[in-house]
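Of the protein chains in this complex, one is absent; all others appear in place.
For reference, chains read A, B and C in written order, and residue numbers begin at 1 within each chain.
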Amino acid sequence: MDLAPERLREMLRLMATIRRFELRAQELFREGLAVGEFLGALHSYEGEEAIAVGVCAHLRDDDYVFSSHRGHGHAIAKGADVRAMMAELLGKSTGISRGRGGSMHMFAPEIGLMGGNGIVGGGTPLALGPAFAAQYRGTDQVTVCFFGEGAASQGVFHESLNLASLWRLPVIYVCENNLWAATTPICDAWPVPDLAPRAESFGMPGMTVDGNDLLAVHEAAGEAVGRARAGDGPTLIEAKTYRHRPHCMVIPEHRPEDERAQWEALDPIPRFEAWLLEQGAISDVELADLHTEVEAELDAAADFARQSPLPDPAHFAQYMWA
Amino acid sequence: MDLAPERLREMLRLMATIRRFELRAQELFREGLAVGEFLGALHSYEGEEAIAVGVCAHLRDDDYVFSSHRGHGHAIAKGADVRAMMAELLGKSTGISRGRGGSMHMFAPEIGLMGGNGIVGGGTPLALGPAFAAQYRGTDQVTVCFFGEGAASQGVFHESLNLASLWRLPVIYVCENNLWAATTPICDAWPVPDLAPRAESFGMPGMTVDGNDLLAVHEAAGEAVGRARAGDGPTLIEAKTYRHRPHCMVIPEHRPEDERAQWEALDPIPRFEAWLLEQGAISDVELADLHTEVEAELDAAADFARQSPLPDPAHFAQYMWA
Amino acid sequence: MRNVTMVRALNEAIAEEMARDESVFVIGEDVADCGGVFGVTAGMAKRFGRERVRQTPISEAAFTGLAVGAAMAGLRPICEIMYVDFATTCMDQILNQAAKLRYMSGGQVTVPLVMRTQQGGGTCEAAQHSQCLEAIFAHVPGLKVAIPATPYDAKGLLKSAIRDDNPVIFLEHKLLYEEKGDIPREEFLVPLGEAEVKREGGDVTVVAWSLMVGKALDAAQALEDEVSVEVIDPRTLVPLDFEAIATSVRKTGRLVIAQEACLAGGFAGEILRRVCDECFDALSAPPRVVGSASVPMPFSPALEAAVLAGEEEIIAAISAVAA
Partner (left out) sequence: MRNVTMVRALNEAIAEEMARDESVFVIGEDVADCGGVFGVTAGMAKRFGRERVRQTPISEAAFTGLAVGAAMAGLRPICEIMYVDFATTCMDQILNQAAKLRYMSGGQVTVPLVMRTQQGGGTCEAAQHSQCLEAIFAHVPGLKVAIPATPYDAKGLLKSAIRDDNPVIFLEHKLLYEEKGDIPREEFLVPLGEAEVKREGGDVTVVAWSLMVGKALDAAQALEDEVSVEVIDPRTLVPLDFEAIATSVRKTGRLVIAQEACLAGGFAGEILRRVCDECFDALSAPPRVVGSASVPMPFSPALEAAVLAGEEEIIAAISAVAA
């Protein structure tokens, strides 16, 4: 690992920010419920932070990310403003998508964040587009598409792999295999243990990685991004992971307790922290400070969201046509 | 090869029937054109006869076949009445689908012919249905789905492989890889040489076979059908072949002349005939008789089609609701 | 009579038909482990086994296609698409296969399939989880379209749909699942193609379906001192019991059609077409259509409320036609 300590600490900070963002988001959601306001679907990224952070660490602002329904982590890792994100969750006019999108549709094209998707697998063909555009224009931009193992059963995902491989597009498909799709365990969806052979059956490289190990993700993604930038085509990365929460705020927990406990022990944040401490890349004091700062940042974001105005109802048609 | 000579000759007769059917069909199509009647799309199966015949030889009347847009061969091999098929091509009320379907939609459910499809790949998920029904009811029926290598780029095909493998359904997917999809060569569609690894990436067996060798197809299909009947799940067979005609009657030839010549030499009918003669399974006289009989049968079918009445226009809504 | 939620009514319909006919089975995402995310098939897997309550991967095109093919082979699938918005991923199986197979086969194949799904806005789930797409299905010949507003209708229509030999698109509304209504203790059916007068009145006819039936009834109530409003729920859009609508329009001469779907190009236009064709002269005022604004559904509660058509718009329309 030849990363400078600042880079390592920055990645930890991003992971902590995602974790804390989700906690605040759930609070806001419950505050809404308490006053009879149901604020749509909210899917927590807690537990999967190492994937978004490890992958996006290789990306520039002019690289693209297509996210999923579980997309807060991708947005934060790509550099989105947590205040605007939090305001979006409340449908405020200061929201990252002006309140039109909500949790599943956070956009910030100026930093390459091309939105989440409410359609499982919906981003997989879209991601081909900016990858194609980069090739068309002769730039070295890369595009990353995040999706779940549930989405890997969508037909369009396979069409996308085929096209990506055929045209050697600079796109990286990152499958966040958290073993569950809503209440469906992977054994009811995949007749195979791994996704990588599928990529290979389309003639492109497939990698399998421990998604709870930031450094492992970072390394695999580095290889894939390097390949894409060099014009050597797409890669599929399957990252094995686990979400800490139920599917979303309104679906009760369906997963066996022992499975959850087992994965709890593999939480990517303490794991990375322990490693950083061991390496001397961070001190106990710095670590505590980092968490305090993150907490303060998210408290401020939640306040900003609460205090922001709702959009003017009369403007419902705004942003429809270009 | 432990097949009785009658069975071998019967397979030859079916191949010859398909070949002759296509010739007659093209004549009827041109007759229509001459009087200003355009009779839709007509896709010839010439050159691919060994696949339909080799596979369907293993099927019973209560087994199911889902066909494609290029489906005349599948229908004949499954035992459909060539007179009714020919009448269908002219939209007659005696047609196999009462004139409602035409070339791409020939149905004869009493012999398990579940129709062609105008949507490329459209049959691939439908075929899961009767396979599921057989499993549900505990019968040993099998379902076969024919489709082209072009259709193998459709997403739904992959979803279907996944479900077939996951639920171990008694379905056999037969990819007729004739190297071209309309005017698109396979190199513009597949980044890989073979389809079998894709099946394996879904955890099911994939086989590759010379689609112009009746005996090879027959053997592979026998293995697959046996597996399905025994409850051991699905198989994908890729049969390499070549069509003798342009994509359909209205699209001019786009394929290189040398490629066509090369494949002409591999025509499955003369190949099988030579083998039969060599084995003494048929004599020259029997062979000539067989062709004469087939020709007469198809002449009669064409006459039947010509002489059959068109449906009463007032009955256009018939057969819509059950 | 028992007072039950629509979820309960639907659940009973499915359970009764599964008990009655072994060829009926359920297929869809999460249908076994949680009874679907709205709980409509809760308890089914336990009672009938996971062979008859098939939980699928997220492969709408494959499992809908499987259901179509199974119906061709004589089973009677109840196929659940979690949100109607996701039907875009299996549109081919619905529009080109299920709807057309019987006709293309010259009547040799039948497709006794029920496609259950739910639709509608009002939960801040934004543009890809809030659509009302009944007009799309109703425009495709070969599909029946059922769209109940009450637990009674939901149960009776679903049982009829399961027994019907044609593909039926069964459109529930997410905001109606927990609404309660009375249903008989004994078995009953509601036939496809029979409208119901949900409220009698003499001055204005309001045709409404799904969530809008309740809103129309509320509007009628609110106006009861000024206008006598008749509320008609077609309950199925295909087949459409146009006679019931025409009878009412001939009586009142005034018509409001209320849909939640966005205004432009909705199913209301088809009713207008029939009215113009068959009872135009009975109209004594311009008929009016109420619908949601024609924009993708915004996430923000403030905007969503502004976009969705509701009681207020129905009241305004009734007042306008009655004036």
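One rule holds for everything that comes next: a contact is a pair of C-beta atoms (placed from the backbone, for glycine too) under 8 Å apart; a residue touches a chain by one contact, two chains touch by 3 or more.
Being a predicted model, the structure only gives us computed values, none of them experimental.
Colleague: Given the contact definition stated above, which residue among C:Ile81, C:Val111, C:Ala268 or C:Ile318 touches the chain not shown here?
Modeller: C:Ala268
Colleague: Of B:Gly91, B:Gly112, B:Pro170 or B:Pro268, which residue touches the hidden chain?
Modeller: Result: among the candidates, B:Gly91 touches the missing chain.
Colleague: Kindly state which of the options C:Ile14, C:Ile27, C:Met115 or C:Ala135 is in contact with the chain not pictured.
Modeller: Of the candidates C:Ile14, C:Ile27, C:Met115 or C:Ala135, C:Ala135 is in touch with the missing chain.
Colleague: By the contact definition given up top, give the residues of chain A that touch the hidden chain.
Modeller: Touch with the absent chain occurs at residues 64, 66, 95-101, 105, 107-109, 114-115, 117-119, 122, 124-134, 136, 155-156, 159-160, 162-163, 166, 318-322.
Colleague: Suppose we count only contacts with the excluded chain; which residues of chain C make the list?
Modeller: 85, 88-89, 91-92, 94-96, 99-100, 103-104, 126-128, 135-136, 138-139, 141-142, 238, 261-270, 272-273, 276-277, 280-281, 286-289, 294-296, 298-299
Colleague: Touching the absent chain: which residues on chain B qualify?
Modeller: Interface with the chain not displayed, on the chain B side: 37-41, 88, 91-93, 95, 97, 99-105, 117-122, 150-151, 153-156, 181-184, 188-190, 251-252, 254, 310-317, 320.
In this text, only the chains that are shown with their structure count from here on.
Colleague: Can you work out the whole-Å distance between the CA centroids of chain B and chain C?
Modeller: Using C-alpha averages as centres, the distance is 40 Å.
Colleague: For chain A versus chain B, what separation do you get between their C-alpha means, in angstrom?
Modeller: The mean C-alpha positions of chain A and chain B differ by 46 Å.
Colleague: Averaged over CA atoms, how far is the centre of chain A from the centre of chain C? Could you give it in whole Å?
Modeller: Roughly 36 Å, centre to centre.
Colleague: Show the residues in chain A shared as contacts by 2 or more other chains, in ascending order.
Modeller: Residues 153-156, 188-190 of chain A touch two or more partner chains.
Colleague: What residues in chain C touch two or more of the other chains?
Modeller: Correct list: 56-57, 59, 61-62.
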